[in-house]
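Here's the structure, in structure tokens; my notes come after.
Take a look at chain A:
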Amino acid sequence: MIVIVTFLIVAMLAAAVSAYFFRDLLNAVIASCMVSLIAAVMFILLHAPDVAMAEASIGAALVTTVFVIAIRRTTRYEK
Partner candidate 1 sequence: MRKCIGIILLIIIAWGILTSLQTMPFGVSRAKVANHYINNGKDETGAANIVTSVVINYRAFDTLGEVTVLFLSAIGLGAVLATIKTREKRDTEKASLILSTGCRFLFPPIILFGAYIFIHGHLTPGGGFQGGAIIASAFLLMYLGCHGEKRLNDRCSTFSESLGGLAFVIIGLIGLAVGTHYFLNNFMPLGKFNTLLSAGVIPIIYIAIGFKVGAELSKIIDLLMEES
Partner candidate 2 sequence: MNEMSILDPVLLIAIPLGLAFLIPLLGLVSKKIVRWIPVVGFLFNGIVALLILPHVLKQPIIVKIGGFVPPFGINLYAGSVGMLLASLIAITGFLVSIYAVKYITKGAEQKYHILFLLLLTGATGVVLTGDIFNLFVFFEILCISSYALVAYLGTRSGLEASIKYLIQGSIGSSFLLIGIGLLYGQFGTLNMADLARQIVDYTEPSVFVSMVFMITGLGIEAAIFPLNAWLPDAHSSAPSSVSAVLSGIAIEVGLYAVIRVLFTIFAVSNFFIFFMVLGVLTVLIGEMSAFAQKNIKRMLAYSSIGQIGLIVFAFSISTQLGVAGGLFQMVSHTLGKALLFLCAGYMIFRTGSMEISSLEGIGKKMPITALCFTIGTFSIVGLPPFTGFASKFMIIRAALANGELLLQILIGLVLVGTIIEGAYFFKIIQTIYFKGAHKTDNREEAPVTALIPMLILVSFIIVIGMFPNIIDKVLQPAASELLDQVKYIGSVLG
């Protein structure tokens, strides 16, 4: 159990750090989507199924969609 949790948290932090470093905004958005998804898994592990559902459907899916639409209507690369 503890190994899984540690792995998840390290993966989550790695995703967050890579969201900081990516020059391509689309990649950064996908990385932050991954942060949200792993957070949803961790909510399940912390026995919060309601929040996990909300995080997966709102935090991961809809927020990413909104980001992608915004990037499509603006610009994709950070200079």
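Basis for inclusion: all candidates are chains of the complex that A comes from, given by their letters.
Just so we're on the same page, a contact is a pair of C-beta atoms (placed from the backbone, for glycine too) under 8 Å apart; a residue touches a chain by one contact, two chains touch by 3 or more; residues count from 1.
Only a predicted model underlies this, so the values are computations on that prediction, with no experimental measurement involved.
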Touch assignment for chain A within the complex, options 1 or 2: 1
In the complex, chain A residues that touch candidate 1: 48-50, 52-54, 57-58, 61-62, 65-66, 69-70, 73
